[in-house]
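Only one protein chain is missing; all other protein chains are in place.
Let's turn to chain A:
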Amino acid sequence: MKTFLTLTSFSPTQKLFSLSQESGRNAAKYFINTYPKYFQKDYAQPHIPCLMPETLEAQIEEASEAALIERIRMRKVKAAVDLYDQLLQAGTSVSLDVTNQLLDLICFCGDHDPAQENVPEQRNEETVGWSHHKTIGRLFLFFPFRENNNAERIFALLSEPNTHSYSALIRGMVKYGAYSKAFSTYTDLLNNRLKADVQTFNALIIAAPEVKEKYNEKWELIVDLLKQMAEQKVKPNLLTLNAVLKALRRCGTLGKSQAFPVISEMKALSIGLLSDHYLLLLLQERSATIQGQTDILQEVMNEVSGKSFTAQDPDDGICISLQVHELLGVGENWRLLGNDFQQNIYYARFFSLLCMMENIDVMLKWYRDLVPSVYYPSSNIMRDLLQALDTDNRLDLIPQIWKDIKQLGHANRQNLVEELLILMAREKHNQEVQESFAECALDIKKIYDTGDRGKVLLSWTAGSLSDLISVLLAAHRRQDAWEMLKLFKTHNRVPSEELLNRFLTCVKEAGEVNQAVELVQISAGFCLPETPKLIQRVQQEFELTEQKYINFVLWIAGSAFTVDEAESSPGSSHVVAAPSSNPPAAPFSSPPASAHFSSLCVSL
């Protein structure tokens, strides 16, 4: 398992890193092979041939069979074909075996030199065989089978083509898309009264859907081929099963109904269900479209749980997915999880199912097991997890989840962070939980500030700011909340009424008069409609000294308070009535002052 420099969310970045490492390796290989003289000194005992620069030149120069064999081994198609022609012209006969090998090579490489041998995902040895069809086939589909090409020419030159030659030619044709030609070659073969081998049949089965138009014709063709296989007493093998299933995928709905009988027949022939990539692909397809396949799949699962097999289908029920996971633990099955991409899908589905169905403890147990050692959940999965926590009232686990979110690199997802804030701010919890929430909130605040390279990661919304402030207030962190309030102005967002009310309550508990007054000023700065109510509250709940009170009222009078607001609110009358109802608060020493004051109020 490769280790990486940074902990990133799965798939895209990790793939990027592997690919960039691979391209670095290719760059080094280019240098090594272009300037081999610097890498010739051999320190290693015993000799390590893979660390020497590649010698791509053929050693044997003269025209002989051995030279041809060598060129075939080195995959030099053009050189091999030229040498073959040379040999024929010179009159030396080339044995059938070697010719067959040459045909194999041409059909495999498609009549051109294999240029790209270092594709990242293929680090396996490419023998001149037909395995790894799936990965390699992707590359070579760009080169269509041309007319009068070397393969056919050499085939024609053969005096007695045997099964191997026919099979090589047919497989080459199928690989490169000349499907009808493949079938005509097959009829040739039958005319020559030769038997086709199992590989030929596999290729023909793959080619069958391409040749016919309608679904049932395709299926009939496949059945026909299978019957001929039985006549020629050729045993179908695993690849046959795979080929049939692959072809069935192209047959639409008919294929789906035929799939299971096929599988049961194959089982009757005791072909092991070992590498059932195609089976599970088929199953995925099925479960995507047809509901209620649970029973069939359960059947399959029961039969199969005895053997080493697994399938990916977490769509259908939590019990199955748990069973599947158990199977994964058995032996070699982890290999079947396929490459990273499929693993990702599997775990994503598994987790979403868990979040939906199971209670929180089971979910958390799986979460701790798998994350982050095996799987890096995406941000959607984290959302599901948060919702599950919410349903089960385990919101106190939020700070831990937040740490995980940061580590996985999802901290820059706006919706995830906002959801987190909403969940934290919604209800009141006990003291320690609130404390931890407050820490979390301050952490989140840091994320919102611009990073050191000046790029803004997240932008504040009114909702998120309010939530954050409420969390801080609930934990009695008034000072921090106060600073946050100033952010409203800088980021052009408007605070909500309940937020200001809550703030005022908090301020009142602390008894900070100045802050209360400032709060009202802020609210007036935003021209909020509830400003008069706030003013009323301040006057009622706070004990203002005489000087402060006068300043306050003067400020109200002189501030950019529209007459509408003053008139529309019932608060104005209260403002007038206030002095009389606050005798302990503001003992007015001089009646002239109070008269002056009331005239001021009236003029509002």
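One rule holds in what follows: contacts are C-beta pairs under 8 Å (C-beta built on N, C-alpha and C of every residue); 3 or more make two chains touch, one makes a residue touch a chain; residues count from 1.
Criterion: contacts and distances are computed from a predicted model.
Of the candidates "Probable aminotransferase ACS12", "AP complex subunit beta", "Glutathione S-transferase" or "28S ribosomal protein S24, mitochondrial-like", the chain left out of this view carries the UniProt protein name "28S ribosomal protein S24, mitochondrial-like".
Remark: the omitted chain is touched by one listed residue; of A:K29, A:K365 or A:K489 this is A:K29.
Contact with the omitted chain, checked across A:F17, A:Y215, A:F526 or A:W555, is made by A:F17. Residues of chain A in contact with the chain left out of this view: 5-6, 13, 16-18, 20-25, 27-29, 31-32, 38-39, 42-44, 48, 51-53.
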